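So that we are looking at the same thing, I have put the structure below in structure tokens.
The complex appears here minus one protein chain, its other protein chains still in place.
By letter and in written order, the chains are A and B; residue numbering begins at 1 in each of them.
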Amino acid sequence: MIFGLFNYWIVILMMMLGFYVVIEANNLIKKIIGLNIFQTSVFILYISMGKITGGTAPILTEGVEIYANPLPQVLILTAIVVGVATTALGLALIVRIKEAYDTIEEDEIYLQDRTLK
Amino acid sequence: MELLIDVASWVCLLTGGFLGITGAIGLFRFPDVYTRLHAASVTDTSCMGLIILGLMLQAGFGMMFLKLLLVILILAYTSPTVAHILIKTARREGPEPILDNKGKNHRHRD
Partner (left out) sequence: MATATASIFLRDLFALVMLFGIFSLLTASFFLNLDAPDVAMTEAAIGAGISPILMLGTLALIRNRSAPRVKKTIRATMAPILAVTITGAALIYASFDMPYLADPQAPAHNHVAPRYIQQSLQEIGIPNAVTSVLASYRGYDTLGEVFVIFTAGIGVLALLGFMHNTSGRRYSQFADTASLDHHTILHVISKIAIPLILLFAFYVQFHGEYSPGGGFQAGVIFAVAFILYAMIYGLETVYKVVSMRLIRMTMVAGVLLYAGTGVASLFLGGNYLDYGTLAHEPVHGQHLGIILIELGVALCVASVMLSTFLCFAGRAAVRPDEMEEGDKPT
């Protein structure tokens, strides 16, 4: 049973790592990297669910009987590009935040917000 | 003949692996940015080149052989350039190279 389920545990471990980085990090860029780690762990979850024993890549060729499941791969293909779009937008926001607050540490931003009003 | 190609490809793969490991060890243990970069570039060019050569010998003549040949060509093209740019930037902005052990240009190990 351990051998059959270990891929989920690896995924959960990485997910928790990314989750921890997102919550705990003070620096905004580190948060975005944690978010990316989280996203990548979700990708690994889906792709590992699509694997079939003895299968091969889902390119239909002669002489191959079992193919891996193409459906999760399609979903993750789009998800990866969406992930980079989100990252790009987040990084653009960080640049503007830096220009507005002159810092990208979260606690200093909160401090400035509180003392401004 | 088959045995000869097999043995040759094994030799290539093992040598490539050994070069990769020594390159990684050198990346940690060398004292200076420049020597470390040399170790890394050895991994980049020779190790990968030998491994791909070993794979080419395993693949026989065919489409895969041509594709691996293209990969080696691109690799021979780009990885020395990368090493060159890194060294040049390090020389321009970074630390002085450690030239000898006698204390001239000597820096603390970092």
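Some observations on this one:
Throughout what follows, a contact is a pair of C-beta atoms (placed from the backbone, for glycine too) under 8 Å apart; a residue touches a chain by one contact, two chains touch by 3 or more.
The structure displayed is predicted, hence computed values, not measured ones.
In the entire assembly, the chain absent from the figure touches the shown chains A, B. Where chain B meets the omitted chain, the residues involved are 74, 77-78, 81, 84-85, 88.
Looking at chain A, the residues touching the absent chain are 1, 3-10, 12-21, 23-27, 29-30, 32-34, 36-37, 40, 43-44, 47-53, 55-61, 66-78, 80-89, 91-96, 98-99, 104-105, 107.
We take it that only the chains that are shown with their structure count from here on.
Annotation: 31 Å between the Cα-based centres of chain A and chain B.
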